[in-house]
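One structure is given below, encoded as structure tokens.
Only one protein chain is missing; all other protein chains are in place.
Going in written order, the chains are labelled A, B, C and D, and every chain counts its residues from 1.
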Amino acid sequence: MGVYIAKRLLMSIPVLLGVIILVFLMVRMVPGDPAVVMAGEQATAEQVDAIRAELHLDKPLPVQFGLFMHDLAKGDLGRSPRTHAPVSEEIGARLGNSVVLMFTSLLLATVIGVATGVISAVKPYSLFDSLAMLVSLIGVSMPVFWLGLMFILLFSVQLGLLPAAGTGTWLHLVLPTVCLATVPLAMISRMTRSCVLEVMGQDYIRTARAKGLPERVVIAVHALKNAFIPIITVVGLQMGNLLGGAVLTENVFAWPGLGRLMVDSILARDYPVVQGTVLFIAVCFVFINILIDVLYVYLDARVRFD
Amino acid sequence: MSDVLLAVTGLKKYFPLKKGLLGKTYGHVKAVDGVSFAVAKGETLGIVGESGCGKSTTARVILRLIEPTAGEALLGGRDIFAMDARELRQLRRRMQIVFQDPFASLDPRMTVADIVAEPLRVHGIAAGTERRELIRDLLRTVGLSDAHMGRHPHEFSGGQRQRIGIARALSVKPELLFLDEPVSALDVSIQSQIVNLFQDLQQRYGLTYIFIAHDLAVVKHICDRIAVMYLGRVVETAATAELFTRPLHPYTQALLSAIPVPDPDAAQERILLAGDVPNPVDLPPGCRFQTRCRFKLPVCAAAEPELTDVGNGHCLACHLHRVSSN
Amino acid sequence: MKKWIALLVVAVMFAALASGCGGGSSQKPAAVKDSIVVAQGTDIEDLDPHGIASTPSAIVTEHIFDTLVTLDKDFKIVPRLAESWQSSPDGKEWTFKLRKGVKFTDGTVFNAQVVKFNIERLLDPKVKVLLRGYIDQVAKVEVVDEYTVKMILKYPHAPFLARLSSASNAMLSPAAVAKYGADIGRNPVGTGPYKVKEWVRGDKLVLERNEEYWGAKPAIKTVVFKPVPDNNTRLAMLEAGDADIIVRVPPVEYDRLSKNANVKVVRSNSTREIYMVMNVNNQYLKDPRVRQALNYAVNKEEIVNGILKGAGKAVDSPLLQEMFPYKKVGAYEFNPTKAKQLLAEAGYPNGFKLTIHHPVGRYLEDKRLVEAIQGYLKNVGIDAELKTMEWAAYLTFVRKPADQAETQLFLMGWGPWILDGDQMLYPLFVSGEFPPGGNNYGFYKNDEVDALLKKGTSTTVEKDRADAYGKAQELIMKDAPWIFLHSEMQIVAMKKNLDGVVVLPIEQLRLAGAKWAQ
Amino acid sequence: MTDRLLTVNDLKTYFRTSEGVFPAVDGVSFHLDKGETVGLVGESGCGKSVTALSLLGLVPDPPGRIVGGEILFQGQDLVALPADERRKIRGNKISMIFQEPMTSLNPVYTVGMQLMEPLRFHRGLAKPEARARAIEALKQVGIPAPERRIDDYPHQLSGGMRQRVMIAMALTCQPQLLVADEPTTALDVTIQAQILELLKSIKTTLGTAILLITHDLGVVAETAQRVIVMYAGKIVEEAPVRDIFKSPFHPYTQGLLASIPRIDATVDRLSTIEGVVPNPLHYPAGCRFQPRCPRAAAQCVAQEPPLVAAGPGRRVACWLADKGVAGDE
Partner (left out) sequence: MTWIAVWRQLKRNRLALLGLVIVAFFIAVALFAPLLAPHDPLAQSIARAGETPSAQHLLGRDELGRDVLSRLIYGARISLTVGLITVVIGAGIGVPLGAISGYFGGRTDLVIQRLIDIMLAFPAMLLAIVLVSTLGVNLENAMIAIGVVSIPVYARLVRGTTLVLRDIEYVQAARAIGLSNAGIIVRHIIPNLLSPLIVQSTLQIATAILWAAGLSFLGLGAQAPTPEWGAMLSSGRTFIRNAPHIVTFPGLTIMITVLGLNLLGDGLRDALDPRMKL
């Protein structure tokens, strides 16, 4: 297993290198001179040039890349020219929030998604199936910022049940979690439904029934573990997406997460923070993928012995 | 055996087993491991063996659907494996294949006419109404009617689909037809229809068949000669009658005895083989069959027996025979 | 299964009912509070006052640091760390008597050495000072005695004192600068009424009362600043009781919020002026008649009332009323007929095509503003295409030198932190201030205006300055290098029972005097 | 009647599809005695597998459903039994093995876990005891080193091994009836021989009755004592095994036997049954074999022939068979 993980890590190096090069070039492709933006409207030409020099933007691209890689090799992501804080600190300040939000919404999505998916699959085309499908689809059919706004107006302003935005108590988590969970919930529940439906048609389910096992055992023991394998992929993919992709939700609920940091930084042309954050998220993505594969192996013996 | 159409010698196909980032090869599946045989014009050669013995791979390699690892295959004296792309296109007109699964071998999105027309189109045979006429003829030849032309494969039964596949293969007027388990997916009553069709076609067009199957009864019925394969090698070849009356290889003997006969009174002496076909990744040294052989000799574990002619064109790869005849 | 569905239906109905009957906002009982939560639009970047250039950061640093002088609630310059001052007759030497007994929160004593250190740091080219323009007229700082400091200017500079009130010219503890080095921005040490208690980047900045503060101690113990990017969310936070003060309230909310019994809305003038810059090098816009025509074509009053919902004031001079020395020169009235006539005179009876560049989310209702202007221009035959750009690209785009400039007509705003006319007219209209270094983005050049504005800066006699600026304002208005639009009003909303919050026209909040009413 | 284990009377299992209802099993009656092996033969789609699934109560619903008839097992009508009672018989008194040993075992659980399940649910055995019995069962079906094999996952076993495991699983609770649905079709000839040998030994050692469903007449000839031939959802002929091979009555049975190439005889040309199996949604009027029957008469089109006795232990459903036309020995 250790060898396997090591190999997977090795395989991820080209991907990470690709991500580094891509993000490095892409942020520089975006029009808008960071020096001009950071210097502000009232800056003089000399001040702009000074900032440009500070950011090494006056040097040719390969040199800039070399400097970046040199620092990276030392584990240094650099400092934000905008806030003067080390990039690692900027990421660190948001990481906890992002992870918490990712986990709560994924947990919610998985628990409800799997439950409704299984019930729907056991009784396909039933009233419950249709309703669950409709409700979950309505959730994903709303632009997330609109949904979030409605949540705030209803639950915070009208009912006064929950705080509108920001962090603090666990109550602050509720609305962003629900809002963020809608998309993965719909995906997971639909995925679970189709997987369980498919598994229920497998020969080994017939075998389990032929053995005289009670239906709940057939579903819980024989169907679910098999159905979980593809579901885990979806959950894993969502993990990556939610970690850095919750931009809109984070904006609406003033949730200080990585997505907002990334977007704010790109809009401010804060190259080091963008580079650092994207690289960090890519690393997480790679790790999550490895984690999923390890889980696969745990769940599916066929993979284990190949 | 004078008029040899296809001669295969030392054919090998290894599938590498890869792992790691750069796909380092750590072993091979020796699907076909030194197969030699020859087919005469107008003859039907049966290749039999159990699943995983390499009989289908052999066909696909000769057809150049997959590239060989080693060996030579001469079609009318020309080496198939040395052909360039242009020659290969010509080759496609001389050799064709009919597949086992009548459901998977026809593109579900095409009409019957399209399917049969595709080879004609690819090779620029006929055009317009002439091509349509040709397709109509082909369909009639295989026992389908004009009315079927515009329909899709899913509207047909298994037997009919197999007829479509045969029409497709015949469209380029090949000399040699590989029949890869062409009837094993069909119901008994349909099987006989298709087998009869093959016989009719052979008579009519002077076709040469390589008939790959695991059903020995069908093979016996249709083939002139039979090659028995075991784990990537031919272990015995003989004329059909000879093989069924005087099987020499212990594997052939067991295979023949295992066939259930639809006669409750047939006194059958069954040779039960122990165990299964071993994994082709790590084969034992020596004879491949030694792990299941009743007559295993010390030499069997030491050296791999060569396929040798023991008379009447009956070839055998077994130490036992040599020992007993010596 | 059925039971499950029934339960769901009941739950949904209940929720709907509750929301229908809920009505008013749910105020938490106003126990004796000693904290304030402020929701701002963007995050604080850095707390090194010398490095800042953004309003949200300045609002915070103004509570941690003190400047030598400051603005009171009537926008007059009053003493802060400097108790009194005197300038030499030629206006080149300024002597300040400093307040005694002031200590930084790290224990460092505030004195003339500290002032000298700070001014020199502000002038040090190695230190990143974005608003160096607010101080770079200083040539030298001399310590006269422990509590007296003298600043010698390169040239007489009338707005000098006003510039010292800028948040960027605040006094920082020299010991802290030595201690924290590059990290000073995250470890600010000042003499102000508050000090940093906790700073979670992107989430909140918590200030707590500086118990050693030299002045009147604030009544509120803790002030929390939260970055809340979405306008609606900030509003909801106030309504739900999660925030006590919110800034940048959408103008459309003013009327409704004003009726809310729990909320107090402050709508006041700001010094941010909004205008459409015209690139005078453009083939059409180089003709003053065309520029005037554009000014006549746009209905400024309608914009102010219809789009800004009253949260603005149409301008009648290049300079704003709050700034010295404003002179009312009269705006272009809304007169499409005249606009058409002028266009015809200029040779464009059938109008022409134009591109309007604009940012989104930068100025009050900016997108709608340009949509409206597009509509007005269409009425006089000018077919304008809108091009949105995000701010960073936009700023780079408009700051290109004349030979690279692709600008035609574009939306800008200017909001100086100092209420002196120099801060507005000089950088925006003097021909020496062309991009990339300056802010005269339209490349406007009028020799007479240049001379007048230079005079206004260097003269210290108030009357002379007023005359020079007054004349300049008239000339500029006539030349119409902009479509003069309006000045923004800032809308700040807070809890009804929060008193003593000062809203300055420079988009600043002062909370030191705030307190909760019983 | 003391030996009667199973009686099926007029069983009807219909499937509802989007195109209509098709009668997969349409009024099938037969019986099985204790310790007897009966072969149920027919081509794909004739309803033999659905008959088997009906016996176990495993017809997928929807779309399938038993719409009529009774299945008397040890005197108890399984059709009328509540679902839970029926479940308790499955895998316990009646077991089933399937055609595809490769897919019939759950890939994510060990062989042992799957083997132990019936013991734990039907017999209430504790884990160690169940495990011991499972090892014993593996030994019984000829799996070498069962102590090791029990912890293997299905994919580690060959096809033949898996089918042995399936059989072991079916036998753990010592059922009176084993329904084997094409148990050797997916296997190689040499492996098939092993499995058939195993089934025969089970019959002799355990006395389990076997309903062997297959399309391979050779397998039937070797294994069964009685043969039931189905065509298009109905039984067309039933006879002791010797009789059916020696003197088939029904034209379908005759055609079937004639069309298979034989290893023990040589013919130049195989005889065939012309045409194709009719669409179950639109069965022809009268006898369902009539459109393909070389001897179809007017009566065959007009009326469906009943399954009637035609000699000792023999039944046939053919208008012509009665008139002695069929039995041309």
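Operating definition for what follows: contacts are C-beta pairs under 8 Å (C-beta built on N, C-alpha and C of every residue); 3 or more make two chains touch, one makes a residue touch a chain.
Everything numeric here is computed off the predicted structure, so don't read it as measured data.
Taking every chain of the complex into account, the chain not shown here touches A, B, C, D.
Note that of B:3, B:79, B:107 or B:130, the residue touching the chain absent from this view is B:107. Of the candidate positions A:63, A:111, A:137 or A:171, contact with the unshown chain belongs to A:137. Residue positions on chain C in contact with the hidden chain: 231-232, 235, 250, 252-253, 255-256, 299, 302-303, 306-307, 360-361, 367-368, 370-372, 374-375, 386-390, 392-393, in rising order. Touching residues on chain B toward the chain that is not drawn are 23, 60, 63, 65, 88-89, 92-93, 95-97, 99-101, 104-109, 118-119, 122-123, 152, 154, 165, 168, 172.
Although one chain is not displayed, its contacts with chain D can still be listed: residues 18.
Going forward, only the chains that are shown with their structure count from here on.
In terms of their C-alpha centroids, the spacing between chain A and chain C amounts to 37 Å.
Between the CA-based centres of chain B and chain C the separation comes to 85 Å, rounded to the whole angstrom.
If you average the Cα atoms of chain A and of chain B, the two centres end up 52 Å apart. Shown for chain D are the residues in touch with two or more other chains, of which there are none. Counting partner chains per residue, chain A shows two or more touched chains at no residue at all. Note for the complex: chain D touches chain A at residues 56, 58, 84, 87-92, 95-96, 98, 100, 103-110, 114, 117-118, 121-122, 153, 155-156, 166, 169-170. Residues of chain C that touch chain A in their complex: 1, 4-5, 8, 15, 18-19, 22-23, 25-26, 39, 42-43, 45-46, 48, 51, 53-54, 125, 128-133, 182-183, 185-186, 200-204, 226-230, 232-233, 236-237, 239-242, 390-397, 399, 414, 427, 436-439. On chain A, the positions that touch chain C within their shared complex are 30-34, 36-48, 50-51, 54, 79, 82-85, 89-90, 93-94, 97, 119, 123, 126-128, 131, 145, 149, 152-154, 156-160, 163-167, 251-254, 256-257, 260-261, 264, 267-269.
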